[in-house]
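Handing you a structure now.
Note that this complex is displayed minus one protein chain, with the remaining chains in position.
Chain naming follows the written order as A, B, C, D and E, and within any one chain the residues start at number 1.
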Amino acid sequence: MKTSNTILIFFTLSLLFSSSFGAVQDFCVADLSGPQGPAGYSCKNANKVTVDDFVYHGLAAKGNTTNIIKAAVTTAFDSQFPGVNGLGISLARADLAPGGVIPFHTHPGGTEILILLEGTLCAGFVSSSANQVFFKTLNKGDVMVFPQGLLHFQLNSGKGEALFFVGFNSPNPGLQLLDFALFKNNLPTELVAAATFLDVAQIKKLKGVLGGTG
Amino acid sequence: MKTSNTILIFFTLSLLFSSSFGAVQDFCVADLSGPQGPAGYSCKNANKVTVDDFVYHGLAAKGNTTNIIKAAVTTAFDSQFPGVNGLGISLARADLAPGGVIPFHTHPGGTEILILLEGTLCAGFVSSSANQVFFKTLNKGDVMVFPQGLLHFQLNSGKGEALFFVGFNSPNPGLQLLDFALFKNNLPTELVAAATFLDVAQIKKLKGVLGGTG
Amino acid sequence: MKTSNTILIFFTLSLLFSSSFGAVQDFCVADLSGPQGPAGYSCKNANKVTVDDFVYHGLAAKGNTTNIIKAAVTTAFDSQFPGVNGLGISLARADLAPGGVIPFHTHPGGTEILILLEGTLCAGFVSSSANQVFFKTLNKGDVMVFPQGLLHFQLNSGKGEALFFVGFNSPNPGLQLLDFALFKNNLPTELVAAATFLDVAQIKKLKGVLGGTG
Amino acid sequence: MKTSNTILIFFTLSLLFSSSFGAVQDFCVADLSGPQGPAGYSCKNANKVTVDDFVYHGLAAKGNTTNIIKAAVTTAFDSQFPGVNGLGISLARADLAPGGVIPFHTHPGGTEILILLEGTLCAGFVSSSANQVFFKTLNKGDVMVFPQGLLHFQLNSGKGEALFFVGFNSPNPGLQLLDFALFKNNLPTELVAAATFLDVAQIKKLKGVLGGTG
Amino acid sequence: MKTSNTILIFFTLSLLFSSSFGAVQDFCVADLSGPQGPAGYSCKNANKVTVDDFVYHGLAAKGNTTNIIKAAVTTAFDSQFPGVNGLGISLARADLAPGGVIPFHTHPGGTEILILLEGTLCAGFVSSSANQVFFKTLNKGDVMVFPQGLLHFQLNSGKGEALFFVGFNSPNPGLQLLDFALFKNNLPTELVAAATFLDVAQIKKLKGVLGGTG
Partner (left out) sequence: MKTSNTILIFFTLSLLFSSSFGAVQDFCVADLSGPQGPAGYSCKNANKVTVDDFVYHGLAAKGNTTNIIKAAVTTAFDSQFPGVNGLGISLARADLAPGGVIPFHTHPGGTEILILLEGTLCAGFVSSSANQVFFKTLNKGDVMVFPQGLLHFQLNSGKGEALFFVGFNSPNPGLQLLDFALFKNNLPTELVAAATFLDVAQIKKLKGVLGGTG
């Protein structure tokens, strides 16, 4: 390849392929102010996308665990981390003080994979077909997968703190905490009782704790 | 759990999880006036969504069967029932007077499952691989499934009225009625003839019935 | 078209298209004895498929509601109705005696659409984003949709019996009943307590009712 | 990088990454004799896959157009070309003698894109929403797309031969020829008549041509 | 069917089905000026869609091959051919002068199927699992499939020109040319060297050819 051809080559190659692909959708960084559809947020103008749209700092700090569950969940879902919009993936971190717990919950829109980085965890899920419980004590470095939509929990079973990260195969898997769904809203106590077989006193107690009414 | 902690607990738990999930996309009720994309309609503002968006009354009444096919189809697709937008599901009801028929048709975008509630039905579909016909007389309570995209029909083969509901795995499966596609538009008669091997007289007759031109 | 050409035409047309499409996969009726994969059951040999594979009689009869929930759910999922395998759809019927209830549950793998055929129903679901309750009294003919993976319930709020059908956008949506997941297995009481904040006495009572141990 | 390190490097790099990925599923060439599932055929043993599994010669030759439609369709679907199994794509060629036609048909499982290589074509499809006809005369080099599941046709409107290729977004899109579905099987004439509004004489005539019975 | 009923029939049938399906989404022609989402462009108003939205003339002409690679790729992706938006399919043509090559590249979002129309081609791809090369000399009429995301190339190995068309199972599969990704941007030379093990001189040479900086 002769040097004298370099400029010619540069121009022709550039013209050859570049112009056609202006809208190739390698990614669709969320424009949180635009219209939202079933597949996610509208895309930010590609010309304004920078590397900072693909980097998120919000999981670096430990969450505040001085609360009733002695635990904190911090998420990097599409509404916090617009870069994952449309990419079918997201991440979250969980910090658990001694005795801390992520109570029974589901993710309506995704499977979860967990990697334990610190401490000891008792984690489990329940199958829908046979109500079979799959639970186990996890140690540092252990990985566990929780199939989509099934009830699961994680409990710090060690003496120190526990830290883990979870990945999801959705930019927005959702998180439905059982106690919140049942007791932290205005669903009438008698309806909760009828639909759960829990005692009224139990329901009222937890509604009281969580601020539910009715 | 001491009562004195209740207020503290209420605040910390609320702060802990609530703020992060404002945009979790549990659903995407159609905003019929917003832009539409390949995955469906834009989402209605979540703050304005009420239970009425998820409830539809339009299938309660029997359709008017005083027409040529002695039948009526009433749909609860996304454009009528915005709550199903993005959820991959919809419903329709069919009423057939004695002698009524839902003529050969396809749903380009979905599989159909039928439950017969009243009457007797002769229903069938044709496979594409071997042009094999799968048809059967259904009685009250029978269920039949029609695989996606295949030509099928339902015919009231009893003496009384027939009523059935059909579910689809799409919020908008489409409905392409064979007679309408061939005869209820301006496709020139000679083209219809060439592409169907039907006689010109037959085509003109049905174009006349259905209001087709050309 | 001359009659004398008919036989020739018949042969050439048949040869032209038929041979190539022997394996076109219009459907994949489940072979319940074959290997199962992530997408469903293996397909029954296409040559042995008949219309009876696509018709199911199991939803015609009312379920037995003489039980604690005064209700019965009868399903037409792939393991009962092999014809829906691979077609992304299924159906179930629910019968509720007066006072009957389908307690809080989720379907991990699908959205549900309900059509009420008899009686009066109080039905609702809880969103994951804001723990908002969407519930409403439904009358005959009303349709309601329950987005995938969210906790929901249906309760006979009338004086007579209630009957409804539900469609799913999966041949096997699963059904996770909250009470069964929590109390009908060997998950130790202290773990249930820690992961739900329910009182130990409440848990033991319901474990007793449902046959759970631990 | 010193030459003396080459051998060491070779070994360590090989060990580092290779062993873990023995089953990475870059492709799943169809084992036509193995069990079939909703997602396609079983995969051929990866160790026996060669480049010849990804190359197909069957579209090179012109099809025989000495038949009633004066046309031939030759497919490279998964059952003919096992390399496309699981890859969501396939191809077919069509040859049309003067006056030849690919009559009205649908592909239940895929969208079609056409490129005309020789001759002049009149091609069109009908929308399901409004029975609107979209048809046009295509010339050499023109491309046309036919949305999934909609009735469409292609007709040689020139004086010479026509040749085109079509791509599909499925390894097995299926092909349901309208005339075959209606007239080339044992669906009773009175049922065809009831479900199409065609005259009995017309039906019997085409059943005769195509070898249908009943 | 009596003639006197024709008008009545026309009206009732029209009313029966037509009104409900105004928004059936048979297609979603791209509105290139509207908001874009993860599933593609917004849909053009259905009332303004014509057959010309589904026909593309841009692949009819041979591309200009007087450039360094002696080849030209012309695409019919969604941004050039709005009719394919949302339909999961697209097409491109490639012209190669003698000695021409489409250098190593990937399509991040789709599988490719190739049909060779003129000339002789040496085409191949590399598996990710075992770095196995699958390459072969193709002749006129041969078809080859390139599984999604794998590095592949096509090289004119004959004496004359080569022409082929490629189909994709995405309206926008993307095209990442290896040389462009490495050398036609501002990624610092030392980073390219570290991440490729190529010599600095080699990198600088190709950056010079392609106009890369840093």
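Some notes on this structure:
Operating definition for what follows: contacts are C-beta pairs under 8 Å (C-beta built on N, C-alpha and C of every residue); 3 or more make two chains touch, one makes a residue touch a chain.
Computed from a prediction, not measured in an experiment: that's the story for all the values here.
Though it is not drawn, the left-out chain touches A, C, D, E in the full complex.
Within the whole complex, the absent chain has one touching residue among D:Pro35, D:Gly58, D:Gly141 or D:Gly214, and that is D:Pro35.
Touching residues on chain C toward the chain that is not drawn are 32, 35-40, 63-64, 66-69, 72-75, 77-80, 108-109, 172, 174-175, 177, 180, 184, 208-211.
On the side of chain E, the interface with the absent chain consists of residues 101, 103-104, 106-109, 122, 124, 126, 128-129, 131-133, 135, 147-151, 153, 155, 174-182, 184-187, 191, 194-199, 202, 205-206, 209, using the contact rule stated above. On the side of chain A, the interface with the absent chain consists of residues 1, 18, 21-27, 46, 50-52, 54-61, 76, 81, 83-84, 87-91, 93, 111-113, 115, 117, 124-125, 127-130, 134-136, 138-148, 150, 165, 167-169, using the contact rule stated above.
FYI, only the chains that are shown with their structure count from here on.
Listed candidates were B-E, D-E or B-D; the one reproducing the A-E interface, defined as more than half of contact pairs identical by residue number, is B-E. Look at the contact of chain D with chain E and you find the same residues on each copy: over half of the numbers used there are shared.
Chain C and chain E have CA centres that are 40 Å apart.
Counting partner chains per residue, chain D has residues 108-109, 124, 128-129, 135, 147-148, 150, 174-175, 177, 180, 184, 197, 209 touching two or more of them.
Interface note: chains touch in the pairs A-B, A-C, A-E, B-C, B-D, B-E, C-D, D-E.
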